[in-house]
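First up is the structure itself, then whatever we jot down about it.
One protein chain omitted, others in place.
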Amino acid sequence: MKVTLSIKRFDPEKDEKPYRKEYTIDVEPTFRILDCLDKVKWDIDGGLAYRRSCSHGICGSDAMMINGKNMLACQVLVQDFKKKYIKIDPLPSLPIIKDLIVDMDGFFAKYEVVKPYLISKTQPPVKERYQSQEDRALIDEAVNCILCGACSASCPSLWSNDAYLGPAAMLKAYRFVFDSRDDAQAERLDVVDTPDGLWRCHTIFNCVEVCPKEINITWHLSQLKKKCAMREL
Amino acid sequence: MNTYKFFGSRNSGAKNWYLQRISGIILVIVLIGHYVLMHATPDSGHTYKAVMERLHSPFWKGIDLTFVTLGLWHGLNGTWNVIRDYHLKPWVANTIYVLMILLGLTFWFIGLNTILSF
Amino acid sequence: MIHKHDLIIVGAGLAGLRAAVETSQYADVGVISKLFPTRSHSGAAQGGIAAALGNEEHDKVEWHVFDSVKGSDYLGDQDAIEMMCGEAPDAIYELEHLGVPFSRTKEGKIAQRQFGGHTKEVIDENGNSKRIPVLRACYSADRTGHVILHTLYEQCVKRNVRFYAEYFILSLIIDDGVCKGLTAFNLRDGEIHTFHAKAVMFGTGGYGRAYRVTSNAYANSGDGVAIAFRAGIPLEDMEFVQFHPTGLYPLGILVTEGARGEGGYLVNNDGDRFMKNYAPTVMELAPRDMVTRSIQTEINEGRGINGGDFVNLDLTHLGAAKLKERLPEITGFAKTYAGIDPVKQPIPILPTAHYSMGGIPTDLYGHVLADEKGTIVKGFYAAGECACVSVHGANRLGTNSLLDAVVHGRRTGKTLVKYLREAEFSPLPDDAEKKDREMFANLYGTSSGENADKIRLRLKEEMTNKCGVFRNEKDLNSMLDTIHELEHKFKNVHLSCKGKVFNTELMEIIELGNLLEFSDAIVTGALARQECRGAHWRTDHPKRDDVNWLKHTIAFKTEKGIELKYKPVVINKYQPQERKY
Partner (left out) sequence: MANQTATSFFSRWLEVLFNYRKHTGSWAWILHRITGLGLTIYIMVHIIALTGLLKGEAAFNEEMALFTSPVFLFGEWLLGALVMFHSLNGVRIALVDFGNGARYHKQILAFVYVLGVLMVAGMAYLIFLH
């Protein structure tokens, strides 16, 4: 079976600005888009650059924009597309380093801002701390995040304001604010309760549409919003 | 990373967020009432007499005042929210903020003046 | 550019990060990883991490030790296994304190589940002692590795550990038997950097990518193992490569053991539950290596589905509700990658290269050993899948490898804290980057030559066929020839992309060089070992041979090729017996 990939290319050492290039390759219907990229890389142009590692949607390396939507290249197959003309772009609105590789430094800097680690102010017991199944259930979804960046890069609020913390960072804040073992709720809420934090989220739900781990990020943000608003009132 | 400093007014946005929703919900109720009234009984909205009659009742006066106040606040706060979605230089943002307050007050007084004159 | 840190850790998987958490309070630590830390393959581990906590039912460290020894087909060093199983509970409690969101029992303790080969001793009605499965694997849904990896990274962020993410290490600087640092290149700009350190620790993970069908990530190309080998460090027990019985056809993505644990059937083209011919009593729940061999036999004898190279894992009789509740991730994988709904159709599976039992030889404290006598390489440490302590012997038990990475990461960290207090920086040799610069210049200078992908494909294909589940002398010899031929070709390999920024082609070529390097050791070791033990199965020597082969292989790289030496297995409490389940 033949598919045509239209890939956005950019080599900082050669190109003034990004351009598109088409590659027609022979594939099986069960190929992942990642396999298609490999095929282009191995058979046609060794210079094509993209990140990848686990190849089954768990490491979060290969988020990119495929046919106008952010997804993991290793989590979609050729047969999932009706048209065999597939457009591949890097994650939108992040600085492109080369081809499909974007600069994630800003994304991770925002992750670090929300104090993404357990802060416990009490001495732990000799064995484990107890946590009820109900308390654990509160963070069931949030701990699945693989930091792929698909959500933040799909958020219109972030496109227009790159200081916005973005859904991924705030989901991480949720993960700790709602962990019954954590003692630093207030500090973390201070970080997200800022004009470039929670209040830039307009419940657009793009993040939820793209999350490869099917996390309902907006629901988590709404829980944080309520907590912050209650604090103010 | 401390670039996430705030610009514009001093609060974080939490209160505005809350009030935007509350005012919205009150507005739905008021608006639906307003619409039905205006168009279910066309005369009541479009003749001087009917309007006068309503404006003389304290109840309707109250409703209209709420409408003007909440509508303006909700609309302008919403607009301010839209503006804040862009990463403007602080002085630009602050200038717009002041202008919007002035604009809001002006229209509020005009509206108030009309309603309270009768 | 030269960077100076007390300690350089290579690898940001469970082993590397655990050591970083341990050491960063006391020393200046730099962590190098070719992937952003949370992309490390530890994150793919689903099932759990073993420890005899006894949270769900009575359990004893002693039982865990016995299971691991037996699982290793008696090739595991029993002092190391006792140490690992003994420290396991504390290591898990510490993980919990660091923030790992384990699943919980009703009382709020860490939840545990059953896993293949983990048993407890019970007395049956006739007064005989027998072993039945025990709830020992601590888990967080089916994402155990993921949550531990993220938690450890979070703790490193908290401790301000300096990360060099997307730096690819090239070679070790070992001078007069002392490790002084290493060289690496920054993928972002292609520059070579030297890292000067009092000590270097490797936690570079496994090497499943030498096989065509594998559950491993692209990044698992055994770089650390190959780099150490090239620097004169021997490799231990490389011939033991674990094949997981159920990889999703054709990619090899892992279908967890739990699928059979929940009652899944294995069926061949004739619709037969063929395990009845191989393990009539336990059927599908036989140990990993056994099931793998049975599946491979069916395939080899033409009973694969439609004569193809896969059989079916049938879960349809379990019903939609149970699949949704117990195996959601697997259901998702089958849907996404095979377009199959396990509720209605069987899942096509085949054995997949999964784990490397062998690696860089270390002692119980993480010191890398320079020979079979146990000489320590000063300043060089290793832990995790790239190291061989050896706790897994010839076959590791499920959930023991995350434990290995965490326990040894922690132990090595503790050793390092002590070492770094006294150690000094020793001067770097002048030409530390010389070899790497030459290699780069060579590659950038090529205008034509061999295609790296052809070499890689052929290596992976033949490793799968000739040095896979079943091995014999003829195949292994032919495999050695192939490797030598490919090594020869590799000298002429062509780099088509001449850019500096994210030259991933360059990276893949270097990885290929590493694959060739250690594959040689795997095949040489396998050829020599004329017996069947654990994951290593020689059809031409179909018996375990404790008289001649109850010993560890130590492979050295010499001018003339690979030279094999051997060292005895540490046997304390449990004498080798026949391995029956």
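Some observations on this one:
All chains are identified by letter, namely A, B and C, in their written order; residue positions are counted from 1 within each chain.
By definition in this document, a residue touches a chain if its C-beta (ideal position, glycine included) is under 8 Å from a C-beta of that chain, and two chains touch if they have at least 3 such contacts.
If you're wondering where the values come from, they're calculated on a predicted model, not measured in any experiment.
Looking at the complex as a whole, the chain kept out of the display touches A, B. The hidden chain makes contact, of the residues B:Val51, B:Leu65 or B:Ile96, with B:Val51.
In the full complex, the hidden chain is touched by chain B at residues 21, 24-25, 27-28, 31-32, 35-36, 39-40, 42, 46-49, 51-52, 55, 68, 71-72, 75-76, 78-79, 82, 107, 110-111, 113-114, 117-118. For chain A, the residues in touch with the chain missing from this view are 10, 12-18, 65, 67-69, 89, 92-93, 95-96, 154, 156, 159-160, 202-206, 208-209, 216, 218-219, 222, 225-226.
Methods note: only the chains that are shown with their structure count from here on.
Annotation: 37 Å between the Cα-based centres of chain A and chain B. Chain A and chain C have Cα centroids separated by 28 Å. Annotation: 64 Å between the Cα-based centres of chain B and chain C. In chain C, no residue touches two or more other chains. Touching two or more other chains at once is no residue of chain B. Residue ranges on chain B touching chain A, taken from their complex, read 1, 3-4, 6-8, 12-18, 81, 84-87.
Interface of chain A with chain C (complex): residues 11-14, 30, 32, 41-43, 45-61, 75-77, 79, 97-99, 101, 104, 108, 112, 115-118, 120, 124, 126-133, 136, 139-140, 143-144, 146-147, 179, 181-182.
If you check the complex, the residues on chain C that touch chain A are 35-36, 38-41, 43-44, 92-93, 96-99, 101-110, 140-141, 143, 146-147, 150-151, 154-155, 157-158, 188, 217-219, 250-251, 253, 333, 336-339, 453, 495-497, 499-505.
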